[in-house]
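Please read through the structure below; I'll follow up with questions.
Note that this complex is displayed minus one protein chain, with the remaining chains in position.
The letters A and B name the chains in turn, as written, and every chain counts its residues from 1.
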Amino acid sequence: MSLPWETVIGLEVHVQLKTRTKLFCGCANKYGADPNTLVCPICLGLPGVLPVLNRQAFALAVRAGVALGCEVANVTKFDRKNYYYPDLPKGYQISQYDRPVNRKGRLEISMPAANKNIGITRVHLEEDAGKLIHPDTEGSSGVSFVDLNRAGVPLVEIVSEPDMRSPDEAHAYLAALKEILQYVDISDCDMEKGSLRCDANVSIRRPGDDKLGVKTEIKNLNSFKSVAKALAYEAARHASIIEGGGKVQQVTLTWDAIAEKTVVLRSKEEAHDYRYFPEPDLVHIQADAAFVERIRQALPEKPAARRDRYVKELGLPAYDAGVLTGDKELAALFDKLRGEGLAPKVASNWVMKHVLAAMNEKKIAATTFTDKTRRIAELAKKVEAKQITGQTGAEIFAWILGTPETASVDEHILKQGLAQVSDAGALEAIVRDVIAKNPKVVADYKSGKPSAVQALVGQVMRETKGKANASVAKDLLVKALEC
Amino acid sequence: MTRHLYPLFSLRMDITRPLVEKVALLARLEIPPADADRVAAQLGRIVTMVETLNKLDTKGVEPLSNPTGLVDAFRSDEPRPSLSRDEALANAPDKVEMFLRVPRVVE
Partner (left out) sequence: MIDLTASEIRDGVRAGKWKAREVVDAHLERIAAVDPKLHAYLHVDADGARAAADRVDASGVKGLLAGVPVAVKDNMCQRGIPTTCASKILEGFRPPYDATALLRALAAGAVPVGHTNLDEFAMGSSTENSAYGPSRNPWDPTRAPGGSSGGSAVSVAARMTPLAFGSDTGGSIRQPAALCGVVGMKPTYGRVSRYGLVAFASSLDQIGPIARTVRDAAMFLQAFAGHDALDSTSAPAEVPDYEKDLEAGVKGLRVGVPKEFFGAGTDPGVRAAIDAALKVLQKQGATLVEMSLPHTDYGIAAYYVIAPCEASSNLARYDGVRFGHRAKSFDGLIDMYRKSRTEGFGEEVRRRILLGTFALSSGYYEAYYKKALQVRRLIKNDFDEAWKKVDVIAGPTSPIPAFKIGEKANDPIAMYLCDVLTVTAPLAGIPGISVPAGFTEGNLPVGLQLLGKEWSEATLLRTARSYERETEFWKRSPAL
């Protein structure tokens, strides 16, 4: 029987920043444009051109650091990372080496047993490379194509401490990271579009050992699923090597998602020698305390804190709070409805019930409702006040979704005759009619079965197409039956 | 002209052929085998000249990588026109339609 192993995992995550332009030139930072149309002399690395730093990219990198609880450096600088690759126009990447923008942060992940803090070693700013395409058309087997639209797009590289102890923790870390980065609005973190990419370092050791085992690095994990699978595979591979009396070799690997195994990319001997040195074309950047403080102040509330606040201050059930804060836009919608004067639980009910149902059914985003909150709140208030029934409310909600905010709910109710009928005068004739048509139920009632009145209420509702105020109808029925 | 300052030291850093070949690969240059010894010897002499720096005690001296004392040079996040694709690829030695073409990248 084999002894247990402890898996040790650290992640390096590259995240594209949401800027209008690239990190060092004015080309648009945009996904999906025609190949080689978002390029200029600077991001093509033509001779003689120089980089100039995008202020917003720097601010977003600081925001990422602040959101991850990092220390923001008061002086930061750029360095060149030298290597040759056809997607790297200058033959070096402008990155940060010994003075990154942010260091020493942490991220809390929630695991079934307990929450856990994962250390963040550093968060630095660097430029993305272009894209290589490997055509498989006839006659193209020996070539690759280069598209440099992505070259120079701003990235933050987020390096964690080797604090994760299982593929599940790695998965939870990535999920938490994605959630917080989306929340503070620095990236859309869309792995399919490559705006979030992950490399993983993994090693194993006996529980209780303080020395780390030999690690291997898995490059370019491009989905949450492959991160978890590749790490599990790799940890098992290490274990079987060691248990078989061998030694793990320090190599760089890729994950073959089809064969579901890791494949060696290069050995330690073939490892790159990046020859980092200070980037002479850029000057040092000072992030003074006031600047960092402004960014901290402007930071949106983190999901966990918002969740707590919804429960403690607004009295929402934990379940509601969890659902609402799970999607930043949903939470924003909820806040906006409350701003329109709805009680927390009422606002929550409307989001949880009608908004989510419509989102699922119509495959639309929460933001579709952003400019409809005034009417939704108006509608919710009418239902609360029993001016209309819940069922009518649902119908009007669907109507709101399909009409502009200028369309009036009141007018619609009036025109369609959707108001709840509470006027005794208007109901009396129907009540009399229902009693006349249902002698058997009336007999049941009179023979001592008061619950039989509900059947009659149902009839009144049917006759009024649901618009009758049920309790008024019931009162009228009882009054008529008693005399 | 040979200055008094640079006596012919024996090589302290041995610039060997294998080292030169390794550096040449890193620099993506080729050294024809017939030239390798000559290149190694020449680099060796330059490195020896450079090693006169070791006569200076620089303990605690802050390295000066750039004389500029400037800080905080930024541009605003405003788009500027990119090149047309034709302009962008005009100087490229090998291209097909929308792309630059290179030998198949294996990695």
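Note that contacts are C-beta pairs under 8 Å (C-beta built on N, C-alpha and C of every residue); 3 or more make two chains touch, one makes a residue touch a chain.
Note that the structure is predicted; figures quoted are calculated from it, not measured.
**Q** Which is it among A:D209, A:D256 or A:D273 that touches the chain not included here?
**A** Spelled out, the listed residue whose C-beta touches the missing chain is A:D273.
**Q** Spell out, residue by residue, where the missing chain touches chain A.
**A** 41, 44-53, 80, 82, 84, 86, 89-92, 146, 148, 273, 275, 277, 280-283
**Q** Which chain B residues touch the hidden chain?
**A** 1-6, 13, 15, 19-20, 23-30, 39, 42-43, 45-47, 49-54, 56, 58, 61-68, 70, 73, 75, 83, 87, 89-94, 100, 102-106
By definition in this document, only the chains that are shown with their structure count from here on.
**Q** So what's the Cα centroid distance for chain A and chain B, whole Å?
**A** 43
**Q** Any idea which chain B residues touch chain A in the complex?
**A** Within the complex, chain B contacts chain A at residues 26, 28, 65-66, 68, 70-85, 88-89, 91, 96, 98-105, 107.
**Q** Quick check on the complex: what are the chain A residues that touch chain B?
**A** By the definition above, chain A touches chain B via 19-21, 25-28, 34-41, 44, 46, 52-58, 75, 84-86, 132-134, 141-148, 265-266, 273, 275, 277-278, 280, 282-286.
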